[in-house]
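Note sheet for the following structure.
Shown here: the complex without one of its protein chains, the others still in place.
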Amino acid sequence: MNDTSACSRLGPKEYKSGVKPVWCPGCGDFTVLGSLTKALSGLNIAPENAAVISGIGCSSRMPTYLSTYGFHGVHGRALALATGLKVARPDLTVIATGGDGDGFSIGGNHFLHTCRRNPDMTYIVMDNQVYGMTKGQASPTTEPNWEKGKLTPSGTGINPFQPLVIALASGANFIARCSSSDQNGTAKVIMEAIRHPGFSLVQVLSPCVTFRPEQREWKKLVQPAPVEATSDPAQAARRLLTDEGLYTGVLFKGHRPPYQPTLESTIDQVTELDEEFQL
Amino acid sequence: MNDTSACSRLGPKEYKSGVKPVWCPGCGDFTVLGSLTKALSGLNIAPENAAVISGIGCSSRMPTYLSTYGFHGVHGRALALATGLKVARPDLTVIATGGDGDGFSIGGNHFLHTCRRNPDMTYIVMDNQVYGMTKGQASPTTEPNWEKGKLTPSGTGINPFQPLVIALASGANFIARCSSSDQNGTAKVIMEAIRHPGFSLVQVLSPCVTFRPEQREWKKLVQPAPVEATSDPAQAARRLLTDEGLYTGVLFKGHRPPYQPTLESTIDQVTELDEEFQL
Amino acid sequence: MSRQSLSIALSGSGGSGVMTTGSMLLEAAGKAGWYGIMTRSAGPQIRGGEAAALIRVSDQPLESHDDSFDLVLAIDPASLGRFMGEIPLREDSVIICDMAGGRRDASLPETLAREIDLPMKKMAKAVKGGRPNMIALGVLARVIGLPEGSIGGILEKVLRAKGADALEASQACVKEGYAAGAELPAFSGPPITDVPDGERWSITGNEAAGLGAVRGGVRFVAAYPITPATEVLEWLAGSLPKLGGVLVQAEDELASINQIIGASFGGKPSLTATSGPGLALMTESIGLAVCSEVPVVVLDVMRCGPSTGIATKNEQSDLNIALNGLHGDAPHLVLAPTSLSDCIFTTQWAVHLAEAMQTAAIVLSDQSLGQTRAIVDKPADIAFIAKRNVPEVVGETYRRYAIGDSPVSPMTIPGQPGGQYTADGLEHTEAGAPSSLYDDHLAQLDKRSNKITNFNFGEHWADIDGTGDTMVITWGSACGPVREALSRLRAQGTEVRMLAIRLLAPERPEDMRAALEGVKRVLLVEQSHSKQFYRYLRAAYDLPAEVKLFHRPGPLAFKPGEIIEQLSDWCGSEKL
Partner (left out) sequence: MSRQSLSIALSGSGGSGVMTTGSMLLEAAGKAGWYGIMTRSAGPQIRGGEAAALIRVSDQPLESHDDSFDLVLAIDPASLGRFMGEIPLREDSVIICDMAGGRRDASLPETLAREIDLPMKKMAKAVKGGRPNMIALGVLARVIGLPEGSIGGILEKVLRAKGADALEASQACVKEGYAAGAELPAFSGPPITDVPDGERWSITGNEAAGLGAVRGGVRFVAAYPITPATEVLEWLAGSLPKLGGVLVQAEDELASINQIIGASFGGKPSLTATSGPGLALMTESIGLAVCSEVPVVVLDVMRCGPSTGIATKNEQSDLNIALNGLHGDAPHLVLAPTSLSDCIFTTQWAVHLAEAMQTAAIVLSDQSLGQTRAIVDKPADIAFIAKRNVPEVVGETYRRYAIGDSPVSPMTIPGQPGGQYTADGLEHTEAGAPSSLYDDHLAQLDKRSNKITNFNFGEHWADIDGTGDTMVITWGSACGPVREALSRLRAQGTEVRMLAIRLLAPERPEDMRAALEGVKRVLLVEQSHSKQFYRYLRAAYDLPAEVKLFHRPGPLAFKPGEIIEQLSDWCGSEKL
């Protein structure tokens, strides 16, 4: 573990724990790990002041590979756990990480309500449109006619979940899309997301080379959004509803104040509460 | 119970079970019960061919008061239960009913995914912007500065959940808003919702006279939407993002085919499956 | 007949204000120096419907209702019918009722008791803005022997907000009632004594649990409303901010349990409160707290199950899920308060224990403890507070899940340099890296189980009382009636022992063996249909050969007399 009470800036490598990832060779998540360590280094956040929180999935293994504090929780609940931590400890940099299944399927309710609540944290979703860890089922972001999903052999037949549109509709304060093929670009966006007050969503297109090998093509298909980030939800909605899911960059930046109840006490002693019970 | 194998049309009253509602005098839900029985009668649906499914809450008591089949399930899971029923029994008219807490707080994930999946059913949400049954806490649709919520004495401080916007963003096929102050209008919209293929959401503003007595004013504030229902999601989004939540009527009608896996078998005997295991 | 205690029921139809009246009467009794309890009984309606306030006062601390009621006041005769099952009457009981016509009201249920007509509605009409429930308050105060002045201050406190007119009308009604009461048969209540200010409290079990939580150090609460736990949360929502703490109303129970795990990971002692259905939703993540060794407290205020069951009524049927509801081998703490005021101690102790052992504690309160209001002696200040084993300095090779001399390994808090680790619900090595090896699994399973079985819990694991070779073993809200039964027996010269288990998990085999020394016969008392407590005891402990079981589901509360009856086979032959 790193002792960073000294002030010198740590390099990205020093944000790695040294535990060897279990990811398949070529998995997009390796690059995201790199982007995240670069962002932490770039922002000069001491590892002890950052906490990375996740659920379950290949992508959710992230915390283990970092030298920050981390919590590898249960499937789908990363945002709830991260919210509790952030509300209780507003001094920390809190980052949630996970996958499209963890975040949008089982975790969908927390996604909705965390966007709405708007705590000051960053959520990095490695979207590979599949459940990698359980070996290849369709996820909410999977296209309806993908017939290799092991529980949906004729395709899901249902509309993919639009994470950025839902995030916008439910109140997220910062919305971006990145591609794991661009490690530095992703690092920059993550830095901006962390800096932006309130709840920031960073969707990273991160190929699952094992169950969706065709996603290797993503790196050729993605392109930077042709316009600057807007702070007008209506405009953002229009753009998000029409982009093909392949524009990268910061797409929306809102101005809602973050959710943070005060932690200032008004009385000194617990015993002062006794009064109300006294006859 | 009614025997409706005879063909004569039943009147709305015959869709009531006779169990006395536990609702407070003046509760908006009484009117919604009336609208629903009128709609069922209007569509001439035999009570045995309809199933009304709910979770827990004042509004979720609905099935008990009807002479159709019903299921009063657990808190937040009405849509999941209704989906299972509809997929297994596409011949039935399936209607889910409930409240803003049941549907959008604990039930938020099923709301998202049912809109997305688009089964052919109708969901009537009696929105009173409060948890009535548990005696007055803020719900997701409560305005941020309501200070009477018993767990949020200084207001929730967070953006209200926009059910219709989220429904649209996640793929609901029919979206309407009604007011319990207009029983007949609501009945008509419910009829249209039932008829429309796919997943139909009907939000009914239904005052909680006990914990939100100010909602009695709603009847003066609501007004029919000035435009016809659109089938263009982008246009609908624009409208929904700007209306103040008080326009009533059908607001969106989509054309997505409902989710309904076929129930035709391709083999006659279970034993035909044995072959694949034989050496 | 002069009794040690007086039991009064007050019923009315929706909106008649019997609950307010009851509360005011209880407070007046408290001011006059009596102890007392009040429980609320109501139908499923949110508003309207019938309601009854069940009150008992005494010069001795009370934890249970009596076998029967002395006095019933029915503002609406019809309202009484709904509650007759809960209001047993004797021949010498008295029903005061507004017959509103002079003739016996046909809707009044037939009982053995003496009926007295009192035209409360008419009397209220005579006062501008007057209400029958305030007449009733005056009548009751007089009949049970409370000084007239005892009501005044309370009226002012409660009705101040409603304006001067309302207050005046009420005062006039109470006065009328008090005068009318003089004409009615009087009950000689318990002796009135002077109690120094602040020595007695008026508190509900739910408030008590909230107080215990903050006394123990809880500063973060996330929760989702559910009957009958909501009042704990309401109290905490008001109180936590004063202490620099916070309550978050979560979107569901899955969020609340995970939010408190997150906050506790961040160093704040954390709690959530719920009831059966919510607890069921939380078990997966309680297992996470156990496996990742993050302290949390989950307060379950039980109600009738299964499923939604009867949300407003009492039962002790979440014992199974609390003890055995987690998947995998997930050792954790389960505690239950042994009385209403013990809700303070037990919740506070649970916070202390969870923090000391870095694990999850489930506290099983119930609707009856939680929603009863009682006048009690001022509770003691207790020393147990949250104290986590946080290392002051962290060495080069900090291992969060180290297996050292103590199975409780030092736990760093985010922000602490050098202490970084990943808390994990996956099985892990001592350093916290995922592992699927048998040796790591076994070592960590041993660690997590040893830390709670080897802990020195001291005397608090149970309340043990009495002598003799017969023992009643019970828990939770069933303790109250048992305690009263045994004290009645003692007054008659029969000694029966009592064991009220506060620490349900981990088991304390040594302590139990000691407690059972010399016990030949055991009566188990529990409010569950499937004998959950009995089955737990069988699995966990060696009981004497002769075991008798007195169990039934909710919502009917146990009465002291019923316990005595259950014991009569055994004790009767000897001394009764």
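Here the chain labels run A, B and C in written order, and each chain numbers its own residues starting at 1.
By our rule, contacts are C-beta pairs under 8 Å (C-beta built on N, C-alpha and C of every residue); 3 or more make two chains touch, one makes a residue touch a chain.
Computed from a predicted model, the values in this text were never measured in an experiment.
K.L.:
Need the list of shown chains touched by the one chain that isn't shown.
P.N.:
Output: missing chain touches A, B, C.
K.L.:
Out of C:T21, C:N133 or C:T283, which touches the unshown chain?
P.N.:
In the full complex, the listed residue that touches the missing chain is C:T283.
K.L.:
Out of A:P140, A:P160, A:P207 or A:G249, point to the residue that touches the absent chain in the complete complex.
P.N.:
Of the listed residues, the one touching the omitted chain is A:P140.
K.L.:
Return the single residue from C:D92, C:D329, C:D377 or C:E546 that touches the missing chain.
P.N.:
Counting the whole complex, the residue in contact with the absent chain is C:D329.
K.L.:
One chain is left out of this view; which of A:P47, A:G76 or A:G254 touches it in the full complex?
P.N.:
A:G76
K.L.:
List every residue of chain B that touches the chain not included in the displayed model.
P.N.:
Residues 1-5, 17, 19, 22, 46-49, 51, 53, 61, 63-64, 66-74, 76-77, 80-89, 91-92, 109-110, 112-113, 261-267, 270-274, 277-279 of chain B touch the chain absent from view.
K.L.:
Could I get the residues of chain A that touch the absent chain, sorted low to high?
P.N.:
Spelled out for chain A, the touching residues are 22-25, 56, 58, 72, 74-76, 105-106, 108, 131-135, 137-138, 140, 149-154, 156, 210.
K.L.:
Would you write out the residues of chain C that touch the absent chain, in ascending order?
P.N.:
Per the touch rule, chain C residues meeting the hidden chain are 43-44, 85, 254, 276-277, 279-281, 283-284, 287-288, 290-292, 304-313, 315, 317-318, 320-321, 323-331, 424-427, 434-438, 441-442, 445-446, 449, 528-530, 532, 535-536, 538-540, 552-556.
The working rule: only the chains that are shown with their structure count from here on.
K.L.:
Centroid from C-alpha atoms only, then distance chain A to chain C, rounded to Å. What do you get?
P.N.:
42
K.L.:
In whole angstrom, what separates the CA-based centres of chain B and chain C?
P.N.:
37
K.L.:
Among all residues of chain C, which ones touch two or more of the remaining chains?
P.N.:
241, 251-252
K.L.:
Residues of chain B that contact two or more other chains, please.
P.N.:
Residues 105-106, 108, 140.
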